[in-house]
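Every protein chain but one is kept in place in this view of the complex.
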Amino acid sequence: MKKILNDPNDYVDEMLSGLVAAHPEYYRLHGETGKVVARAQSAQSGKVGIVTGGGSGHLPVFTGYVGTGLLDACAIGDVFASPSAEQIADALRCANHGAGVLRLYGNYGGDLMNFDMAGDLVEFEDIKCTTVLLADDVASAPFAEREKRRGVAGMVYAFKIAGAAAEAGLDLDGVTAVAQKAADACHSIGAALSSCTVPQAGKPTFDIGEDEMEMGMGIHGEPGVWRGKLRTADVIAEEMMDRLFADQPLVAGDRVSIMVNSLGATPPEELYILYRIVKARLEGAGAQIVMPLVGRYATSMEMAGVSFTMIKLDDELEKYLTAPCDCAFWRV
Amino acid sequence: MKKILNDPNDYVDEMLSGLVAAHPEYYRLHGETGKVVARAQSAQSGKVGIVTGGGSGHLPVFTGYVGTGLLDACAIGDVFASPSAEQIADALRCANHGAGVLRLYGNYGGDLMNFDMAGDLVEFEDIKCTTVLLADDVASAPFAEREKRRGVAGMVYAFKIAGAAAEAGLDLDGVTAVAQKAADACHSIGAALSSCTVPQAGKPTFDIGEDEMEMGMGIHGEPGVWRGKLRTADVIAEEMMDRLFADQPLVAGDRVSIMVNSLGATPPEELYILYRIVKARLEGAGAQIVMPLVGRYATSMEMAGVSFTMIKLDDELEKYLTAPCDCAFWRV
Amino acid sequence: MTITSATMRAGIIRLAAAMERDFDMLNSVDGALGDGDLGVTMKRGSATVLQGADDLPEDLGMALLACAQAFTKSSGSSYGTLMATGLMAMAKTLRGETSVEPSQVSSLVALARDAMMARGKAELGGKTVLDSLDAVVQATKGLNAPDEIADAAATSVQTAMDVMRDKPATIGRARIFAEKSIGMDDPGMVAMKQIIIALADLEA
Partner (left out) sequence: MTITSATMRAGIIRLAAAMERDFDMLNSVDGALGDGDLGVTMKRGSATVLQGADDLPEDLGMALLACAQAFTKSSGSSYGTLMATGLMAMAKTLRGETSVEPSQVSSLVALARDAMMARGKAELGGKTVLDSLDAVVQATKGLNAPDEIADAAATSVQTAMDVMRDKPATIGRARIFAEKSIGMDDPGMVAMKQIIIALADLEA
């Protein structure tokens, strides 16, 4: 296991303790469980709160995006495991500034149950909660069943846009509506070249040949749409764009943002090689690219691979996407 | 080769073309060689220019740090290979705003010859040049021969500090003196867990056992001080801090910044695990930590491993370190 | 013999011991096609319940709520959350009661089953813990004698497993390996069998 760690059981606790030690101006730990990260300075009273949560191992997702113009708090589980309902309830309590809390997270069975359960727990405390799920991975179910899709890097756009809407003073229903619109506008596709290793498992999650790749693989190693010989960068980028366009055709004049995201080990050099094709395809469709994001925005530790997320914008989404935000991993 | 690329010979050109396509507000290509990156908007006339250069494969180093409060231009070679003297001369011409240019780069034989040669070329054009070399890798030579050391992640601090001094309006001698002070104040140590692959070579630069690490390895795979069984995070961090302290002892009241840098594949989760020990050691020595940097600041593509860079600050260095800067990879 | 806080305490002690004993077995059953944490979930959860057993409220609703919270605190895994959901559903009805008749067991388990179905958005017949609970509901319906109830419940969870074994998994991580799962027991059903046997005070 080529990982820098101590006892695998302490991986998440030690990571969180280092995170808040390095960035006390952004983050603090909240509550008893030790696994809720909140903004160092709480937002002002009356702002709608936004809470996310999920498994560890995806930095900057999830905890990294706690910050101004982004999230209020985050409940974080073990690597690739849902946080408990109790943690999520703590995060909801902390993010409630009297105007209710939006639960904004990825469409995974465990997370769903725990976020719902946490909602039940805090309902007794008069905290109003709404829910928006990210289900943006086009490889995980056909368009007709998009509510079954996995949530992947589209989360980052949803955090950004919902966060800006909350900061702008929209009420809970308003923020929820904007977040749902953002979530619906996101379409993602990933491709993996190598596995990552979950610390407690101690060995790679899956085996893949030295010259193989898998198209459509999920961020925890969930099966994709095909496995085969590693293609060239241009061929990979073309196929990924084809898959996004099949799901969300564009017409001339459309405004989109696109994220070219490394799953971890793939260096930015290779993201830029891919971006040439991404840009050509979008411009070829007559679309205008707004604020492209190229980098490591949603990862699976040291997995090699890449994901593209396309979000089609209207004026409202674009306004909130380009509004200021600030956390240790991203500033707009 | 688990890399996303087309023809390995096009790796750098395609990377650069994607980089400027993604961030036209920050970067543009300058000159005939296609391998000089300059600020999208040139600095105002009279500002001292700062030029760096070196091999590709270290993003954000080198090209990424072209930006306001940072570098003016950068000449970039093939992966891990020096840029040519002609490219560097182009970068010097582009960065000259009438006040001369500081050449600020890493201490490698090929780069040295080419930067000197480039200086000879532009001397005929009345461009005044000075030189500051980064030689911060404590594993590459003893303190008594520090001028022989390799330049590694300390570069990032030197770019930041010299860049802010130039932006503040210091003249060429002034910027050069500040840059030299910053370079002298940097001490770095790295440890690698796995190799990266140079595209044109097509296979990993070195072999290392599944349970092995190498302490002190250089950023191109240059031999380190020992190779042995992979230690735990805390043991690795303690040894690396020991080595930095042996080179630069601290006394109570010292102000330092520290960079905990991933060489590429190592995820931020693991950097934060290491940061716990780094912070404890610095605070244990009575030092105050200023603006710690945790992330991927100077990489070797997909190499797994980490480096620490410690810089001891005085008021002047701290002022310039914390001054604003802006590029696609870093904003202060 | 009615069920009280004291009866519950005795059951908790047996449960915690059983889950400690079955730790490796449940992990490896879950590890076959899942993430291998079911033993962890159940051992941690029941150990946390045990910690509170000495201070268990007389109010059965409050007692079950404490048990539910022990599971939400100790784990984020599906099974722990489902356990907590079922316990909370029973807690709501029993709020204010200090004893309950054995004849109510069937309807209480039905409440838990329904709440868990709602929470997990799954249906009966999908080869999950829900099928085990449904079997208990049916088998104990109309029974009054504690011994009869215990025997019927224990037999029913085994039968449910036998019935489901050759169906494919439809829910949870094993769903992805639906074909492979044919012929294998569902981990959640295995765990529920061990839980029922422990609570019923029978031999595993």
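For clarity, chains are labelled A, B and C in written order, and residue numbers in each chain start from 1.
We take it that contacts are C-beta pairs under 8 Å (C-beta built on N, C-alpha and C of every residue); 3 or more make two chains touch, one makes a residue touch a chain.
Everything quoted here is computed from the prediction, not taken from an experiment.
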For the full complex, contacts between the hidden chain and the displayed ones involve B
Of the residues B:8, B:110, B:174 or B:204, which one touches the chain left out of the display?
-> B:110
Per the touch definition above, residue among B:14, B:72, B:86 or B:247 touching the missing chain = B:86
Which residue from B:120, B:173 or B:242 sits in contact with the chain not drawn here?
-> B:120
For chain B, residues touching the missing partner are 33, 77-78, 80-87, 89, 109-110, 112-114, 116-117, 120-121, 222-223
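Heads up, the rule we're going with is that only the chains that are shown with their structure count from here on.
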Would you mind pulling out the distance in Å between where the CA atoms of chain B average out and where those of chain C do?
-> 57
